[in-house]
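Shown here: the complex without one of its protein chains, the others still in place.
Labels for the chains are A and B, by order of writing; each one numbers its residues from 1.
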Amino acid sequence: MPDATGLELIAQELRDADADAVLDTVYFRDHATLLVAPAAVPATLQRLKAKGYGFLASVHGVDYFPEEPRLGVHYELLDMHEVDRISVRTRVPLDAPNVPSVTPEWPTADHQEREIYDMFGVIFDGHPDLRRILMPEDYEGHPQRRDFPIGGEPVLFTHNERTTPEWWE
Amino acid sequence: MEVTRHQLGSGANAEFRARQLRARDMLRGGLDGPELQQHVEQSVLTTTLEKAGRWAVGNANFPLSFGLACCAIEWMSHIGPRIDVARFGFEAARATPRQADTIFLSGRISIKMAPVIRRIYEQMLEPRYVIAMGACSSSMGVFNNYALVPGDKFVPVDVHVPGCPPRPESLVHGILKLRAAILAHPDEGWRSRYGGRGTEEVVADLERDDPDAIRTINVSGGA
Partner (left out) sequence: MSDIEARDRRLTPDIPYREMEESIELSHIAHPESDELLTINFGPHHPATHGVLRLITTLEAEVVRDIKPVIGYVHTGIEKTAEDKAYWKVIPVVERMDYLAYYFNAMAFCGAVETILDLEVPPRAQYLRVIHMELNRIMSHLVWLGTTALDLGAISMFWYCFRDREQILDLFEMSSGQRMHTRYFQVGGVFEDIPGGWETKVRAFTKVMPDRVDQFLALLMKNEIVLQRLRNVAALDEETLLAHGVTGPLLRAAGNPWDLRKAAPYSSYDHFDFKIPVGTAGDNWDRMIVRIMEIKECVRIIDQALDGLPDGPYITPDRKYALPPRHELATSMEALIHHFKLVTEGFRVPPGEVYYPIESPRGELGCFVRADGSSKPARVHMRDPSFVNLQGFRPMVRDLYIADFIATLGMLDPVLGGIDR
């Protein structure tokens, strides 16, 4: 793991290359995180790849409701030679949920970005094939957003078994 | 030499004797009504084709090899060597629904998979049975959310086997219940079995070209 000073050095290098890329750094439980602006994500990942973090382990989304900006995308990078991990995180608001796609340089992000699109509604610009992957293709809504209802059937108890409508009603 | 008299067996001889006496009564015209019917059923093998057919269906039921999720692993395990379901005749798992008798809904049914299962169920030939294996296909199981649908909503389920996943022994218990149901009741349609009078069923209309065409089967009273 890059320790806290190592993380600051990496952040400083990235800020030297691009002034407004890195918004914040977080060091929590021995794990380093860089918070970057959405537009700078592919360039940041490429620079970290040049530093040795050559394996993109995971791309996943988070909904930070009710904090704004609401939708987050996290990239977990791994350096197999030094056994180091670093995270790159970005956040986009609901009205402009665009993040440039990293699929052209990192083919592993293909299905994972489609899943984030399906579940959260983040649009990845430049993704070769952005469609729903887990839900049916005509499904409406983005299920893993925090304000999407969890759905399901009403639970039948004795006290409501006469009043709960049957499925054919 | 001493002669001793023993009562043989557990009293079954007494029953046999009673039946002998009743047969004698019947031949003299002494039995009537339901007693006569009962006696005939007990002593005379009703070899109607229907009953023989039901016996064949119950003992040589080909399941559709259909695995959805974790219950599929327990389904494979009950075909495996310890709980060998081949001894009940359930082994020849057919891959195509056209040749299968029973479909095991082994696992959670998502909303994307439900129309696929319905289409497979419709390709099966009568008599066909559905076993909802596990909690997820009977109700929604552990997960009560947007992505799942319980099996009863789109296929008529004959046996629900509870468990998450059910032990292979309890799946066999469910299979034996299904076999008892097959042997006892002829397949007169699931509506009469479950009292579905007054329901209507919406199925795909296969005569029209439109893939989204539907028709309703309206059942108002009676099978």
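Everything below uses one rule, namely that contacts are C-beta pairs under 8 Å (C-beta built on N, C-alpha and C of every residue); 3 or more make two chains touch, one makes a residue touch a chain.
Model, not experiment: these values are computed from the prediction.
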Review point. Of B:V57, B:V85, B:L148 or B:V161, which one is in contact with the hidden chain?
Key: B:L148
Check your understanding: In terms of residues, what is the contact footprint of the unshown chain on subunit A?
Key -> 28-29, 31, 33, 54-58, 60-63, 74, 76, 80, 83, 85, 87, 106-108, 110-112, 115, 119, 123, 125, 127, 129-140, 143-144, 146, 148, 150-151
Study note, to complete from the structure: Listed in rising order, the subunit B residues that touch the chain left out are 65-70, 72-74, 76-77, 80-82, 95, 107-108, 110, 112-113, 116, 120, 136, 142-148, 164-165, 167
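In this text, only the chains that are shown with their structure count from here on.
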**Study point:** Mean-CA-position distance for subunit B and subunit A (Å)
**Key:** 48
**Study point:** In the complex with subunit A, residue positions of subunit B that touch it
**Key:** 111-112, 139-140, 143-148, 150, 152-153, 199
Revision key, fill the gap. Subunit A contacts subunit B in the complex at 135-136, 143, 148-153, 155, 167-168
